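Pasting in a structure now, in structure tokens, and then I'll have a few things to ask.
Only one protein chain is missing; all other protein chains are in place.
And now, subunit A:
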Amino acid sequence: MSEPKTKYDRQLRIWGEVGQAALEEASICLLNCGPTGSEALKNLVLGGVGSITIVDGSKVEIGDLGNNFMVDEKSVGESKAKTVCAFLQELNDSVKAKFIEESPDALILSNPCFFSNFTLVIATQLVGDSVVKLDRICREANVKLVFARSYGLAGFVRVSVKEHTIVDSKPDHFLDDLRLNNPWPELKSFVETIDLNVSDPVAHKHIPYVVILVKMADEWTQSHSGNLPSTREEKKEFKDFVKSKMISMDEDNYKEAIEAAFKVFAPRGISSEIQQISNDTCAEPTSTSSDFWVMVAALKEFVSNEGDGEAPLEGSIPDMTSSTEHYINLQKIYLAKAEADFLVMEERVRNILKNIGRDPSSISKPTIKSFCKNARKLKVCRYRMVEEEFNNPSVTEIQKCLADEDYSGAMGFYILLRAVDRFAANYNKFPGQFDGGMDEDISRLKTTALSLLTDLGCNGSVLPDDLINEMCRFGASELHVVAAFLGGIASQEAIKLVTKQFIPMLGTYIFNGIDHKSQLLTL
């Protein structure tokens, strides 16, 4: 059926068929379908997620008509979960949509096992205690969790997962794997067959910069006791050295070589981040190790042996000015080495699987190949439990942010978002929720916030009065535009977590809709 594929064309170009398949297998649970939750789910439904289950016990009110696109006048008085579910089902009939008319707070207390059914839970507009309880439940059940809350012009999104490992992290900018300063034998031999000083000017300017730089780097290290250019002067000298080989000003290959010279100065071997991952306790394989960690164990072995300090070669080269023949040949050499490294890795993976009592073929070739290609870009994300963060946040971080012009708004909102929940627990309403008694609410919120800061160990820190006043003004409102923004962010995090591509946010995102100086806080 070509139609479904064409519909998803624009997103397939981002996460591919593999990512799309992961989305289509995922089951998502949404708690509370006000605009924040509804908008988050809308984006996932449009993307073709496998199934959604909406949990919300409330009925549609007239006030909802002003902030929720998925309810309309006919639905006033009806179950909100039912109404939103019907709208979302209509958006994409290949998604299985269900709803449960029950309060999420009650469900968290009465039926924690319910949440084990899902790949991921999006919990919106949950207050205080429920957040902590749900976090515990999902952590136990190993279900991914994304929190989102809209509050006037403020709000937040937070991911909570014990461990999320990523192979296909697709970072924005990453150095290609050319090994200009550490060529392997086949690359060396190939480079030796090409004479930089060829007399034909056309041939001279169609030698790819990889060849030029491998040769120049080698010449340099030979005349500098095996060292690469390291000081600023040496690096400049190296570039001039390359430049000196140009025979005319229009040699694009040499211009590219000069621009790419920094790749020669890059340190050999694996990065400290990959080093850290290799030394992680999880990298000691046991029978319960995940595929990811089994492969990391193999990587560790590879780096110490066949890799000689390097990870498996990524295998691709960027486009560069070159004759077609040289380029194709160069490409073949890189691909061959990547393939050879892969075969070694495959062997090691199979051995490790045998040693831990697993079927040696239980990790597929494509999986291992993808791991090899992305070995330098692996990521391991671990999140503190919300409870830990609440009880023991980084005090220095809080104080630093409150004192910084660009961070004080976001940090102020972080404290206030917690303070309003405390306020609600004490006074049975949110500050400013009703029109009367604003002054009293403001002063009570201020006291609550200060006592919270003290409890966290931040005596002496203050929150700007303006911010406290605005928080009361917001009166726990859920504005559509803020909900759409935060729902959008929550849905995007969910996609990254489900497809295991790209990198989820590492921290709590605090939205500051006043001046948009939102910040990602790691507490």
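The working rule: a contact is a pair of C-beta atoms (placed from the backbone, for glycine too) under 8 Å apart; a residue touches a chain by one contact, two chains touch by 3 or more; residues count from 1.
Rule of thumb we're sticking to: contacts and distances are computed from a predicted model.
Look at the chain that isn't drawn here: its UniProt entry, checked against "Cytosolic arginine sensor for mTORC1 subunit 2", "NEDD8-activating enzyme E1 catalytic subunit", "High-affinity nitrate transporter" or "DNA-directed RNA polymerase III subunit RPC7-like", names it "NEDD8-activating enzyme E1 catalytic subunit". Looking at A:I247, A:A266 or A:V481, the residue that reaches the missing chain in the full complex is A:V481. Across A:S58, A:S323 or A:N351, the residue that sits in touch with the chain not pictured is A:S323. Of the candidate positions A:A97, A:L153 or A:V264, contact with the hidden chain is made by A:L153. Annotation for subunit A: contacts to the undisplayed chain at residues 3, 6-11, 13-14, 35, 39, 42-43, 46-48, 61-69, 72-73, 91, 152-153, 169-172, 206, 319-324, 327-328, 432, 434, 436, 438, 465-467, 469-470, 473-475, 477-482, 484-485, 487-489, 491-493, 495, 502-506, 509, 513-518, 520.
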